[in-house]
Each structure stands twice: as C-alpha cells, then as structure tokens.
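Missing here is one protein chain; the remaining ones are kept as they sit in the complex.
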Amino acid sequence: MDIFIQQLVNGVVLGSIYALVALGYTLVYGILGLINFAHGELVMVGALVALSVVRTLSPLLPGLPGWVLALLGTAVAAGVCALLAILIERVAYRPLRHAPRLAPLITAIGVSIALQNLAMVIWGRQYHSVPPLLPAASHQFAGAAITEVQILIVALAALLMAGLIGLVHRTRLGRAMRACAENIQVAELMGVNVNAIVVAAFVIGAVLAAVAGVMVSANYGLAHYHMGFLLGLKAFTAAVLGGIGNVGGAMLGGLLLGIMESLGAGYLEDLSGGFLGSHYQDVLAFFVLILVLVSRPSGLLGERVGQRA
Amino acid sequence: MKIANRWGLALAMVIFAGLTGCGKKEEPPAPAPAAQPEVTVKIGHAAPLTGPQAHLGKDNENGVRLAIDELNAQGLEIGGAKVKFELLSEDDQADPKTGTLVAQKLIDAKVSGVIGHLNSGTTIPASKLYNDAGIPQISPSATNVTYTQQGFNTAFRVMAHDGQQGKVLGEFAVAKLGAKKIAIIDDRTAYGQGLADEFEKAVKGAGASVAAREFTNDKATDFMAILTKIKGKRPDLVFYGGMDAQAGPLAKQLKSLGIKAKLLMGDGGSTPEFVKLAGDGAEGAYSSLPGVPLAQMPGGQAFGDKFTAKYGQIQLYAPYCYDAVYVMVEAMKKANSTEPAKYLPELAKIAYKGVTADISFDDKGDIKGGAITLYQVKNGKWEVLETIGGAAPESAPAPAAADGAAKTQ
Partner (left out) sequence: MKRRWTLWIAYALLAAALAALPFLVEQNLGRTWVRTLDFALLYIMLALGLNIVVGYAGLLDLGYIAFYAVGAYAYALLASPHFGIHGPFWALLPLGAMLAALFGALLGAPTLRLRGDYLAIVTLGFGEIVRIFLNNLNAPVNITNGPQGVNLVDPIRLGNWSWGRSQSWLGVEFSSAQLYYYVFLALALLIILASLRLENSRIGRAWEAIREDEVAAAAMGINTRNIKLLAFAMGASFGGVSGGLFASFQGFVSPESFGLMESITVLCMVVLGGMGHIPGVILGALLLTLMPEVLRHTIVPLQKTLFGQVVVDAEAARMLLFGLALIWAMQWRPAGLWPSPTRRRELARRQQPEAGP
C-alpha cells in the first residue's frame, strides 16, 4: 500500500511538472491554433538563465537566503523568456498568421532547433548541476516520501492554473482572449486588438515556461540545453489529452499523464504477467491517449471539434 | 513590416555566417620552413558534437586534439619525412546514417586512420566503410561486443567491451560488496542494455538473485516510479547501466526515497559530473572504468594536468582518445610509414604503454587483458578502490586516498 501511495505521489509531482509546461502550450494554442513547438525550449532557456543569475549573484551577495536568490533568478528568467517570446512571435509567427496551417508548424520547429543550438553556444554542451537553493528536505506523507520542492511544484501548478482560469474568465484581457479563440477575424472586427492579445498570450506563456524551467531544474538538480524538447513533447501530449486550448484540461491532462507513467512503470510488469516491463510505460501512456481520443476526439475537456483540415 | 522581418532574419544569418567564417582571416602562423620534406598526415575523428551527447563528443575531440598537438610539437619523422598531423573532426550526431556519411567524408579526405566513433550505433555501420577502404579505426568508447566480431581487421578499441566490464562488475558486486538481492536498471541504449545484460549474467553466475529489472531511457530525468518499485523489492544493491547525466539524478532520487541499497555503475557513471549532479546522493556510490587509474600510469598525471589546463575537466573518454592517437602513431613509427596498409599489421601487434593502460590488441582487435578499475565516491570525490585483471602496474592496489590518486578532477 505504501508503495502504491508513493507511486501516486510520484505521478502527481511528475504530472504537475507536465501541467506547468502544458499551460503555456494550451494558452497559445487556444488563441492561435498554433502548436508552439518552441515552448519546451523556453522552459530550457528559463532554467539556464535562472541558473546563470544565481551563479553570478551568489558570490556577490553571500548572505542572501537561497529562496531569495531563486526568486531573483526566476524573475530575470521570466523577463528574458518574455522578451524572447515577443521576438519569436514577431519574427516567426506573426508574418504567417494567415498562411497555410502547417507553415507556422515548420517555423516553430525551426525556432526550436535554433534556440537549442544558440543555448548550446551560450551555455556549453555539458550538464549543469543546479545548486539546492530551495528547501529539499524529504517529508513522510501517509507512508510516502515527498520533498519540499515537490510540494512547491504541485502547489504552484494548482495556483497558476487557478490564476489562469481567473484571468481567462474574469478579466477584460481574458474576455478578449476568449473572443480571439472563438474567431480571430470577428474579434478584430469587434475592436479587439488582436496583436496585443496574442503578444499577451505569448508573454504569459513565456513566464509560465520560466517558472516551470526553474522548478524542473530545482527538482532534478540539473539543467542542460537539450532538456526542453522531450519535456515540451510530453507536456504537449498532456495538453492534447486534456483538450488543448482548455486551461483546466492542461492540468487534468498533465496529472493523468504523470500518474499513468508512474503507475505504468510500477505495475505494468505485474499486470502483464512479466511480459511488459517499465520500458513500456510510454506505450501505455500513448495507448491510453489513443483510447481517450478515439472516444472523445477533442480531449477530455475539449469542446470544439476542430474543423481544421 | 513583413519585409523588414525577412531582411532582419536574412541579416542575422549573414552575420552568423560571417562570424563563423571570420576565422579565415586570423590564420595561425605557418609552421617554420623545414629543411626536410614535410608530409601532412590526416587523422579522422568522429563523435556527436551536437545533440544530447555533445559534451562527451567534444571531450573525445579534445583528447585527440591534445595528442595531435603534442605529436606535432615533437616533430616526428616517419619514413624520412617530417610529419605534421592534421585533425579532421566530424559531427556524427550519434545518428547511424550521419555516421556513415561522415565516415565516407573522412575516407574521401584520405585520412590515415580514424579515432571514433563514440557510440556503438555509429561505430558499427561506419566500421564497414573503413574496412572496405582499408583504414584503421580505433574506437575509444564503443563497448558493444559485436563491433570487433564482424571479422574486420581494421577495427580496434582501447576500451573494454561490455562483456569484459559486465563480468568484472558482477563479480565485484557479489564477492566484494556481498550483494545477494540485486536490482538492475538500464537506459535501453546499446551501451546501457549491453552492459546491464552482461552484468545480470555475471551476478546470476555468482549466485546472487536479480530482484528487479527496470528500464528507463537516455533522456529521462525522473526515475521515481521505477525506484519506488525497486524499493518495494528491498534489494541490497542497485546497478545502473547508462550515462552520468541520468545516473546523477537517479542517485539523488534513490536517496530522497530513502533506499539504502548500494549504487553501482559502469564507466558511463564514473565521472566528476555524476558527483556534481547527484549532490548528496553521490556519496558511497561505486563505479568501474576500464584501464588503470591515471595517477598510477607513467605520464597519466601529466596528461590529466595538461588536459585540464587546456580544456577544463575531463568528462569521460578523453584519456582513451589520447591513447588511441598515440597507439596509432606508434604503429606508424614501427612500420616507418603512414600508409594504412603498411602500418595496419604493426597496429595489430602493438604494445604501448598508454595513460589508461598497457595497450595491446587480441586477434579481434579488442584490448588485451582489459584491466578494470573500481572507484567509490568518498567525500565528494571518486577514489580508487582496486584494479582487477590485466597487468596492473606496481603491486598492490594502493588504498590511494592520500596521493590524489582520485581520477583527475
């Protein structure tokens, strides 16, 4: 039983990480219908920028407590990511807003490759170990171990999701965003400044990416120029599972994917009589995804059936 | 605005191309005119220089480069001509297809020999091309057993293969560490899976039981699920077949889950990077590394110092690359020729004292004897435990804590 609870906790933590990244995906997708493949790379940039800030500041201000440093690092990272996102939107996506649907997908891949290699030039090829700035003490919780960083991740994911839902449904900006999501041309006719809304979505997404980057690197203790790609892919899968474009769906999809991977690794071997081991955890995750999408073609919480061909 | 964007991008590309190109103008000073005829001998090197393993690839390249710079400074004479070595380093992206492309490129460039590739997956398909062209190839790091079993007389390696290393590790785990219930994790790469399978065979042969066999991948950072499962099986030793970038966080998570089992790894985990990434989870971990500790080989310490001063920390295989170049050149000296066809027979029967081991090859091209050294993390540093097999120089395995016999950090 302890083991089961531990697996569940593992899944929730992993799922919250996916959710943190998936929120950024889903926000941009909801408005533009664009898979921002480069979002995972923003997570990577966020982690590495924050690390650089911490490395430069910690010898200068020796007395500073770790969490203040981490906060400063996150703030700078968020700023850098936001600027980067504005630049990307401006240069790579905006000129293609009316182009065939797959064109921006290709530019997104181009941005992703370019960012990765730029990061390689700046931060080098090696894996960076991230200093333990955030409290990482392990706690027992119903027989399962969970560290403070992990609790923070779960709390942050929930908090940011709630915040985003509030933003989308309670504010003027949110209403404009929903209008754009519904129909970008009509929204424009109604006087919504579409470009500003899109930029806002990218900036919020970038800030989320920076936060996610810092949390991921703090949890695993490492940062690397290649860390964003796979994470981004998993998060995108989570967003689709939950119903892409839906903020709550990103959270739900993330949690589900995390728990599925965790339980898959833990119990697939016993369930399949020893035939399938933990190396098939991704197979299980994708299999469930296919099942979900076959019965609900637009994800768990997705409403619109896209008519995009 | 659209136009401006386009031009901006184009401009960025031009600037970039300019940046990469501007080196042309600052050509290095031409070597002093020599009275003797001078020949340029090209040595090829291939490893992933972009992508997730680029840090290891660059490390290999630096090892080769250091050896070549030294050799050039020595001003060697082979076959009556002064020899200047030139390094041709290619990025194979750890991709088998690109691996064969760069292999062909090196062959076209008429290299006299090749150091590489890094991964078994690129080394094996490339080895066929080198063999067809009759060009000797020494891999510093491909450990897949089949590489040297294809019947190619051009394929060599200065690194113990999975079979050799897995056996030593398995016997060490059972006999020395007293492990009875063992959990094995591998990263499903040719390297990790190969090593883990050989390790499994060895521990079973030595009478221990395998309580769990778990799997991850070479891009993973989260191992909580498989470790939790392992925790339930209560093993007394966990073996990881894979690289340091995964082993580090794995050790950390092992600790945070409160698993008391010992952690054992192959050469992939035997790096200072592992200690850094694992944080407080590193203490007490064991690993093996083919060859003899640098500090115990003549010239080993000097190599470590030189390398560190020039390129920073050794990642992993740089010493083997360094040795591979020297072994190749030694064979050229013996044959008094840099022609592949002429020095290849000499290479097959070479005996050379390298910085990683006394190197000679068996009839397949594998390193003979295959000394393997075991290390443990003590006080945040890899310390030598003992050297098993091979013709270990000196006598007893020094308990080494004192004289900085730790691997060059």
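In order of appearance the chains are A and B, and numbering begins at 1 in each one.
Note that in this section a contact is a pair of C-beta atoms (placed from the backbone, for glycine too) under 8 Å apart; a residue touches a chain by one contact, two chains touch by 3 or more.
Keep in mind the model is a prediction, meaning the values are calculated, not measured.
K.L.:
Of the residues B:60, B:112, B:144 or B:253, which one touches the chain left out of the display?
P.N.:
B:144
K.L.:
Using the touch definition up top, pick the residue from B:60, B:137, B:189 or B:288 that touches the left-out chain.
P.N.:
Missing-chain contact among the listed residues: B:189.
K.L.:
Residue by residue, what part of subunit A touches the chain that was omitted?
P.N.:
Within subunit A, the residues touching the omitted chain are 29, 33, 35, 91-92, 95-107, 109-118, 120-121, 184-185, 233, 236-237, 240, 244, 274-275, 277, 279-280, 282-283, 286-287, 289-290, 293-294, 297-299, 305-309.
K.L.:
For subunit B, which residues reach the chain that was dropped from this view?
P.N.:
On the side of subunit B, residues 2, 5-6, 9-10, 12-13, 16-17, 19-24, 26-28, 49-50, 54, 90-91, 94-97, 100-101, 104-105, 107-109, 120-121, 124-125, 128, 132, 144, 146, 150, 188-190, 192-194, 215 touch the unshown chain.
Here is the rule we use: only the chains that are shown with their structure count from here on.
K.L.:
So what's the Cα centroid distance for subunit A and subunit B, whole Å?
P.N.:
35
K.L.:
Which part of subunit B faces subunit A closely enough to touch in the complex?
P.N.:
By the definition above, subunit B touches subunit A via 2, 5-6, 8-9, 50-52, 54-55, 57-58, 188, 213-217, 219, 221-222, 224-226, 228-229, 231-232, 244-245, 248-249, 252, 256-258, 273, 276-279, 315.
K.L.:
What residues of subunit A sit close enough to touch subunit B in their complex?
P.N.:
3, 6-7, 10-11, 13-14, 90-91, 94-95, 117, 120, 124-127, 129, 132, 136, 138, 145, 147, 216, 220-222, 224, 226-227, 230, 261-266, 277-279, 281
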